[in-house]
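These notes concern the structure reproduced below.
Heads up, one of the protein chains got dropped from this complex, but the rest are sitting where they should.
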Amino acid sequence: MTNSAFRAWSPARILMWLVLLVCAAMSIFPFYWILNGTTLNPNDVLKGVLAPGRDFLNNWKLATTAYNLPLYFTNSLVIALGTVIFGVGINALAAFGFEKYRSRARDRVFGLLLLTLILPQIAIVIPMFKMFSFFKLLNTRLAIALPSVMSVFIIFFLRQNFKLFPTEIMEAARVDGASELSIFANIVAPSMRASFASAAIYMFIAQWNSYLWPLIAALNDAVKTLPIAMASIMYAYTIQYGALMVVVAISTLPVLILFLTMQKQFVAGLLGSVK
Amino acid sequence: MALRGTYERYLNRFGWFCVAPSVLFFGVFLAYPILSSLYYVTRRWKGATNTFIGLGNFVRMAHDSIFLQALGHNFIFMAIQVPIMIFLALLLAVLLNQGIRSFRGAMRLAIFLPSVTSLVVVSVLFRALLQENGLFNNLMIGSHLISAPIGWLNNSFWAKVTIMLAITWRWTGYNMVFFLVGLQSLDSQIFEAAEVDGASRARQFFSITVPLLVPIILFSAVTSTSGTMQLIEEPNILTFQGGPANGTMTAALYIYRQAFFVNFDFGYSTAMSYVVVLIAGILAFIQIRLLGGERATR
Partner (left out) sequence: MKRGLVIALALVLFAVLVPGVFAQKITVWCWDPNFNGYSMKQAALVYNKTHPNVQIDIVDVAQDIEAKISAGLQAGGAGLPDIALFQDFRIEQFLHDYPDGFVDLKAAGVDYSKFAAYKVGPMTVGSHIYGIPFDTGSTGLWLRTDYMKQAGLNPDSYAGKKMKWAEVVNLGVTIKAKTGQPLLSYQSDNFDMLRIVVQSTGGQFFKPDGSLNLRSDAFKKSLALFKELNDKGLLYPVVGWSDWINSINSDKAAGFLNAIWMVGTVKSRPENAGKYMIVPTPLIEGVSGAANASNNGGSSWYVFASSPNKAAAVDFLKSVWATATPDTLAFYNTILKGAGAMGTFLPSQAGSNYTAKDEFFYKSQPVYKDFAGWMANVPVLKYTPNYQPMRDAVAHAMLKYFQGQIATVDDTIAAAEAEYKQVMGQ
C-alpha cells in the first residue's frame, strides 16, 4: 500500500478508525444483547439491561416447555437438511447436464429457468397453497421443504463452477469406457466438493431462515420451524421475552457456527452470483 | 457416421436425464403455480366459494388506496434505504481495503456478522430494542441526544425509519463483502498513478473506485431493490402488521394479509402480486440499462 497519508495518526485516519469501530460495534452488539437477554427476566430484556441476570435456567425451561423449542429445532433441522441433501443432488446434476451436455433445447430451458430468478415469492405462494391443499399435503414438513429443493440460483451457481472443469478429462474417461454417470460420480463430482459445500451452506441457510412459505404451509405447532415459531411468539398475548431470547439464540447459533467454521465456502456461495 | 449419431443421441439423452429432476420440480413448483394463477386472478373468493369476475380485481386494485400506499412505502424504502446502504457498504469496503492494515479480518468478520441472522430475528431484535422505554431510547436520552423518548413503533414516520434501520443493519455487511472482492480485483497501479497525480482520496473514490465497481454496484442495487420490493418480515413482525395504521404496510404484506389473514381472497391477492412482479421486472430492466448496459450483464 502506498497510502502514506494514512500512515500517521492524521485526523482522517482517526475518523476512519472511528467509523469502522462504530460500525463493527453496532454489528456485534445485538449478538451480545441476545446472549445476555437469555439470562434476564422479561422486563429487563425490554429495558435493555446490559449486565447478565440470573434467569437463564428459568428461560431455558420456559423455552423448552411453553415454547416447544426442541420440536421447532427438530423441524427446522430436518427440513433444512432434507432440502440440502436432495437439493444439492438434483441441482448439481442439472447444472452438470446444462453445462456439459449443451443443446439448443436445454439452453432454452435454462433460459426459462433464469427468467424466474426475479420472480417475487409472494407471487407463487398463493397458487402453491391451493396446490398443496388439493393434494392434502399442507401442514407437513414435506410441504415446507419441497418447493425449495430445486433452486435456479444454485443451478446457476454450480453451472458456473462446472464451466471450470476441463471437458478433456471427461473425454479421456470416455475413451477408457467410463459411463457418463460414473464420469459424473467418480471424476467430476469429487473435484467439485468445495462448490458443493458452498451450495449446501447457501441452501441450508436459505431454508433455515425461510419465512413466507413456511408461514403459509405450517398450520399448527407440529410442523413450525424456528422463524415461524418466533413470529408467532411475537404475536402471542403474552411474550416471555427471556425465553424468546433463548429461541432467538438457538435459531441463530447453527448459522453462526457454519459461518465461523466455513467462512471461505460461505462467502464463495454468496459471491457465486457475481462471478 | 451412424455410430457417431447414436453416440450423440446417447449423450443428449443423458443430458435430459441430468436435468429432468430439476425440470420436473421447476414444472411443479414454479411453472404450474404461475400458470394456474391465471385462473385465480379472474375470480373473487368469499369463504369457501368463488365467482368469476374477469378483470374486476384489477379495477378494485386501482381504487384501493391502501395497496397504492403500500407500494408507495416500498418505493420510499427503495429510494432512501438502498442508496444509503450501498454508499455505506462501499465506504466500509474502501476503508477496510485501503485504509487499515491491522485487524482487517476481524473488522470484516464483525461487520458481516449481521448477515447470518434471519429476518425474523432482526425483527424481534429491533422490536425489543426500540420499545418506547427500550435500550435505544434510554441510551439516546442518557447521552442527551433527545429529551423525550421517540415512538419508534408508534409513529408512522419513525416506524419507517425503524424498518430502514433494521434493513441497513442486516444487509450492509452483506453488500460490503461483494465490494471488497471487487476492490481486491482492481489493479492497485491505477490508485498509485492517481496518487502521483495528486488526486485526493475523495476524488479517487468517486472517479476511480465507483466507476470500476459499477457492475458490482449494479448487482447490489438489483438484489437490494428486489429485496425491498418483497419486504414482509419486518413490517409484519417489527412494526406489527404494517402498523401503525398501515404506516409501514408493504405490497407483499398487504397481499399476504388479503390472501391468508383478512379475507382469504386469493383472486384479489393474485392480481396484486401480478403488479408486484411487473414492477420488479421493470426495475431490474431499468437498472441494468441505466447503470451498466451490455457490459454489466457479463
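As written, the chain order gives the labels A and B, with residue 1 at the start of each chain.
As a working rule, contacts are C-beta pairs under 8 Å (C-beta built on N, C-alpha and C of every residue); 3 or more make two chains touch, one makes a residue touch a chain.
Computed from a prediction, not measured in an experiment: that's the story for all the values here.
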Option from A:Cys23, A:Leu40, A:Ile79 or A:Val109 whose C-beta touches the chain left out: A:Ile79
Sole contact to the chain not displayed, among A:Leu138, A:Val152, A:Ala206 or A:Leu270: A:Leu138
Contact partner of the left-out chain, one of A:Thr64, A:Ser103, A:Gln160 or A:Ser232: A:Ser232
Those residues of subunit A which, in the complete complex, touch the missing chain: 42-43, 46, 66, 78-79, 81-82, 85-86, 129, 132-133, 136, 138-142, 145, 216, 218-223, 232-239
Contact set of subunit B toward the excluded chain (per top definition): 44, 46-48, 60, 63-67, 131-133, 151, 153-156, 239-241, 243-246, 260-265, 268
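In this text, only the chains that are shown with their structure count from here on.
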Interfacial residue positions of subunit A with respect to subunit B in the complex: 1-3, 5-6, 12-13, 16-17, 19-20, 23-28, 30-31, 33-34, 37, 45-48, 50, 90-91, 93-94, 96-98, 100-103, 106, 109, 113, 116, 118-131, 146-147, 149-150, 152, 155, 180-181, 184, 205, 208-209, 211-212, 216, 226-227, 230-231, 234, 241, 244, 248, 251-252, 255-256, 258-259, 263, 267, 270-271, 273-274
Subunit A contact footprint on subunit B (complex, rising order): 10-12, 14-19, 21-23, 25-26, 29-30, 32-34, 36-37, 40, 88, 91-92, 95-96, 98-101, 107, 109-114, 116-121, 123-125, 127-129, 131, 133-136, 138-139, 169, 172-174, 177-178, 181-182, 188, 191-192, 195, 201, 215-216, 219, 223, 226, 229-230, 232-233, 236-237, 251-252, 255-256, 259-260, 266, 269-270, 273-274, 276-277, 280-281, 284
